[in-house]
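Only one protein chain is missing from this complex, and each of the others stays in its spot.
Which chain is which? They are A and B, in the order written, and residues in each are numbered from 1.
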Amino acid sequence: MIEVSLQIFRYKAGQQPHYDTFTVQVADTAYVLDALDVVWAKHDHSLTYRRACHHSACGVCALRIDGVEKLPCVTRIADVWDGHRPLRLEPLRNFPVVSDLVVDVKSFFQRMSASDLEITRDSEPTLPLSVDNLDELDVHVEQEPVEPPENLARFNRFESCIECGICMSACPTVAADDKFLGPAALAAIYYERQKTDDPREVAHLLALADGEHGVWRCHSAYECTEACPQAVDPAGKIMALRRELVANRLKKGWRR
Amino acid sequence: MENPFAQEPKATAGWLWQVITGVALVFLLGLHIIANHFIVKGGLRNFADVLAYLRNPVFLVLEALFLVVVASHAMLGIRAILMDFGLSDRVEKLLSRALTVVGVLTVGYGMWLTWAIAH
Partner (left out) sequence: MASLEYPKVRRATRWFDVRRRRLGMWAYALNRITGIGLVVYLYLHLVILSQLLGGAKSWDTFVSLARSPFFLTLDVVLIAGALIHGLNGLRVALMGFGIGLKVHKAFFVILMCVAVIALFVAALLIYGG
């Protein structure tokens, strides 16, 4: 067992942000998320954070550990803790903080949506239960049952990106430019472009990337690629999009 | 609900010009520094040296080209910084136009200065 101190960013609506320090006992091999769980369970139930899969598949737990974006569910305490100074935990950058370590990721999904990626829900409707006759259970569904969309393949993204938002937090342009699509969305455009040969689709996708606040606002800081827990390499994808856009532009210029 | 990230396309040209002027500057700036500081004895041209330099048509043209290229690169660079702040579309267009004016004025002043000195 080890005894580790966590210095956690705290914010509740209407209050000043501050840091609270907690000391917890966890296993030697524990992950940072495990320590957070102990803080919540044994010290402060008002601590708010996101956690789900605990194996870097869902991306919801993303936060900053000592200022660097990481997924705490796969980051061992032993790998990031120097043994004496408290480990500082803060929410992701560039998103409004809702409470403690939880940020409002609406702008992330708006960017993904603007990059032509299907987001299955605009709000949080409840889907109907999978029973034949809901009346038997006396369940009243307030809306129409959701029909599976015709082209279901559009909703499947078999890519490394787990949409955790870490790259958006690391990106210095996302910090100040509210219109910048951001590394995740631009990498997604790249992947979509690779999947199609239809010239209209390609033109449409490239036009999305070619906006004033598309690939051209990237300044090659490469912080996104460094921080990405899934090796998506968004910066490399942005450069690949640039190459194609420039090649097209030069070809057009030549013909004129 | 209108998506705030919907984009206006076709910004490739701006970046391309930044690259072209940048590469050109590696040569033109290098030439400018060498011609003005590493050929003359003592490293700095006095008034007579400057006149002699500007009276050479080859150097005059190169310096004029240098002025246009450096002003373009500078204006594009400032624009790149300003565009990072996510200002409203209207303000961005205004700034782009303002920078074009500043660039033209800069080149204009430089050209006028050259003419005024040589006459």
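Methods note: contacts are C-beta pairs under 8 Å (C-beta built on N, C-alpha and C of every residue); 3 or more make two chains touch, one makes a residue touch a chain.
In this text the structure is predicted, and so the values were computed from the model without any measurement.
One chain is not displayed; in the complete assembly it touches the shown chains A, B. Within subunit B, the residues in touch with the undisplayed chain are 15, 19, 22-23, 25-26, 29, 33, 38, 42-48, 50, 70-71, 74, 77-78, 81, 84-86, 106, 109-110, 113, 116-117. Although one chain is not drawn, its touching partners on subunit A can still be listed: residues 11, 13-14, 17, 66-68, 93-94, 96-98, 104, 172-173, 175-176, 219-223, 225-226, 235-236, 239-240, 242-243, 246.
FYI, only the chains that are shown with their structure count from here on.
Of all residues in subunit A, only 110-111, 113-115, 173, 176-181, 185, 207-208, 210-214, 216-217, 219, 242, 245-246, 248-250 touch subunit B in the complex they form. Note for the complex: subunit B touches subunit A at residues 3-16, 83-86, 92.
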